[in-house]
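In this view, the complex is presented without one of its protein chains, the others remaining in place.
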Amino acid sequence: MDRRGFLKFAAGGTVGLVASPIIWNTLYDAVYWTQNWGWIPRLKKGESQYVPTVSKLCPSGTGFLVRTVSGVPVRTIGDKNNPVTHGAMTALAAAEAELRVSPARLKTPLRRSPDGAYIAISWAEAEKLLKEKTQQAGASVAAVSGDPTSSINEVLSSILNQQGSSDFYFMPDEEQPAAVAWEAMGGQGRLGYDMEGSDCILAVGAPVLESWGVVAANRSLFNRTHPVGGEAGQKLIYAGAVQNNTAAGADLWLPMKSGTDMALLLGMAHLVIKAGKNGFAAGLGNFASFAAAYTPEKVSAITGVPQERLEAAAKALVEAKKPLVIAGSALGSGGSAGSVMAAIALNMLLGSVNREGGLLDLPYPVSVVAHATDYRDTMRKRFVDYTQNVAAGKTKAPALFFVYAANPVYSLPADSGVKETIKKSGYSVAVASFMSETCEECDLVLPAALGMEAFDDVQTPYGSGRVTYALARPVAKPFADARSAGELFIALAQELKLELGVKDMPELLYKHAYALGAPFRAMMDEGAVHTARVTLPASPLFYNWEAIRAAASARGEEGDLQVAPVVVLAMGTPQTAIPPFATKVVTDYQLKGRYSVAQMNGATAAKLKVNAGDLVKLVAGNNVQITVVAAIFEGILPDTVSLVAGLGHTAFDEFSKGKGSNVLALTSVRREPGTGLPVWGLAGVKAARA
Amino acid sequence: MEERNNTTTPATAAKKCSCGWGAFVVGLVVALILGWWVLPNLMKETKKQPIAFSHVEHVQNQGMTCEQCHFVRADGSFSGTPTTAQCAECHFTVLGSNPEEARFVREYVQTGREIKSEWLVYQKQPDNVFFSHALHFGPLAELKGPKETAEFCSRCHLNVAETDVPPVYRENRLSGYSENTMLMWGCERCHAEHMAMGNTNASNACFTCHK
Partner (left out) sequence: MSSEVKQFKIRWGMVIDIDKCTGCGACMVACQAENNVAPAVDGSNKLRSLNWLTVFRLSNHKPFPDHEVAYLPRPCMQCGKPSCVSVCPVIATDKREEGGIVSQIPPRCIGCRYCMASCPYHARYFNWYDPKWPGDLAQALTPDVSTRMRGVVEKCSFCHHRFMKAQEAAVARGEDPMNLPDGAYITACTEACPNGAITFGDLNNPAHKVHELIKSPYAFRLLERLGTEPQVYYLSRREWVRREGDNYLEHEKTGEATKQG
């Protein structure tokens, strides 16, 4: 064929191709192809189901529906039928389906090798190791649990008791100082708060809309008492150093210097006594004359709250039908018992004890596992006393140390002695769902299933006004090789031939439900939640003014600056760190790149000679030094900087690691005068431009 | 150029010309064969369904209705093809003599392997196409019998009601979709022409189907 022929052949071919569909179809297919890049994940479709259960990661036991698609959890949605939280969510609970598969999630049991690296091992090997170590340890075993609402604690404490050890502890939380205070004032049961029945709540230091008590329930109450665009049916007054989320929802904000809660409460007591509110109980006269020293002028000078706001708050309490005063701490742990005592005294003056909308005496959760320590007895024990004694060599280090659902290495002050206790203990075991700072210190790390993957429960959390009981039910398979912590401890007890009286978690939960008269079947099958108003014989309360006086003698903070920590649930808890789907909720006034942001008001900034965006060095009383970015925010007291808690993780995953500084690093352990309770002193800091 | 023209006699030129047209035709025919048949076939890969499912057996011989397997759930979503668990409601054990059924029971029912995730969907759409069966089922209630239903469904789907073995599944190698996947113009037969099937209220807004 010659050239001309070839050209004609080619021309014919071109015409033929153009007249056939191949080119156009290929173009069309290419369009489809560009919509399906291989490196971008595809959706998995399937049948959606919505199963009610409760969150075990969110401290308030938020009731939610887990939406699964072909059995895989993809969303958590507030459960409107939950009688405790009424469908209210928290930023943490909303991120739980994603947390379940987060990069920080532990996948297999890990054993530390002599060179310090972790080796993935099988469950059979892990269980064998666990059995051996427990047998060898004998009575020299200690454990700490960070989940006080779970009945898994009973199994663990029963194992310890039967081994001959009484060293089972709860992580320090909001309830421990409150229990001390309630007992000191004559309370015989467990301190409860009927927030639902109140028409005016004064929250001193307690961020009731973000981290104090049963937050999801508090928020749903706020929702119901504040109709959209309508008049509020409940007044909320918040006293705290920072205009935080709770202050944003409050009708009145009392800007109160950190650590001056007692002075504020005593000042309020003085004002309400003046207004004729003096609920009678033994010790009233002495208390009244002690409180009389806290005149508005003096309290204003100590706390920084403008006098007219003190008076407005007192007026609101006096005029309310059912006022309720709550005291708590900004950090949620390491708070003082004294402020709770003062709050109880104030409630007593207002007649807000043992009545609807006031403080209530609730029964403590009971144990159903044989040989388990009762909740109340565990609550009375002080973990930090133990760890500090072990660290100081005053108490023998345990041969075996369990850390269950807790991250004490991160969430306690540096001088708490936890790190030393883990180091000194013969063998340390962490049972956790995420690779935390504490896991990184332990010899054996066991991956625990989440609440939505295993049987667990939520017994009345602190802050509730009634007895509640909810079950966490397995909605999905445990992620990777994770396993129910409850079943793990039960299996260990069985291996050791210990007596528990229950053979598995469902039986344990059944026994609890039975003890409470809760409808176990409906709870198991439909996710029903039990609530009950239980009235105990009224406690013979009295004004323990001596205890209050002793606690009030605590010395104030030194240093140029006060640090006011802010807890937000979007930062997760010490056990979860920042959930991947919550990083965008972290604002640029909380974190900037790798630095925590310190908010301060304009006057403070001028005094420190810093501008917004400047790097500032904060040096705490314990000589810990952190570098932060300054930001100006007028909703803060003068000479105070606010730092958000939950940053500064060194473990977990890229969503949490290396971001900002841990506020707790600036704190150190002190003892409260009178009660001897370990409290976190937010030592005054010095600031300088970095 | 000029020189070459000079050497060409009119006779040879005419001869070459006719031969050239032949080349054109040959080229045309070859390209048409390539473009209509060879290349499209090369673009497609024939795949086999995991089980040789017989609609004839289930519908005609056993008298099942379409809705027993393909139904709208209470929340309005559509079940699509049945899951192993649904099949196992009858096939928990081998019921007949068909070796395929025995294999299904052995390999899927007894092992819990999911047939739904392996079944090749002839009408599979990209992730950003969302189709609501429930909203298209308006006339379905008035239709009687599997035959009429099958006719209605086959406006979009392959008519499988009377097949004894699954139709051949051919997947486009480039796009990854079945050759039977309906393209957007297929949807627009109604969505762009409101009255194409009576007044269907079909909206042609993007969000109606895409997300």
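Chains: A and B, in written order; residue numbering restarts at 1 for each.
Note that a contact is a pair of C-beta atoms (placed from the backbone, for glycine too) under 8 Å apart; a residue touches a chain by one contact, two chains touch by 3 or more.
These numbers were taken from a predicted model, which means no experiment stands behind them.
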Full-complex contact with the absent chain, from A:13, A:73 or A:323: A:73
Hidden-chain contact residue, picked from the options A:97, A:121, A:475 or A:645: A:97
Sole residue of A:132, A:297 or A:588 that reaches the chain not shown, by the stated touch rule: A:588
Hidden partner chain, touching residue among A:539, A:601, A:642 or A:668: A:601
Chain not shown: contacting residue from A:51, A:88, A:237 or A:268: A:88
Residue numbers in chain B that touch the chain omitted from display: 72-77, 126-128, 130, 132, 134-135, 137, 203, 205-208, 210-211
Interface residues of chain A (partner: the chain not displayed): 34-35, 37, 39-46, 48, 67, 69, 72-75, 77-78, 88-91, 93-95, 97-98, 100-103, 105, 209-210, 216, 219-220, 222-224, 226, 228-229, 243, 245-249, 255, 306, 309, 479, 568-570, 579-593, 601-603, 633-638, 653-655, 659
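Keep this in mind: only the chains that are shown with their structure count from here on.
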CA centroid of chain A to CA centroid of chain B, Å: 53
In the complex with chain A, residue positions of chain B that touch it: 16, 19-21, 23-32, 34-36, 39-40, 43, 73, 75, 77, 79, 116, 126-128, 172, 174-177, 183
List of chain A residues in touch with chain B within their complex: 1-2, 4-6, 8-17, 19-23, 25-26, 28-30, 32-33, 35-36, 42-43, 46-48
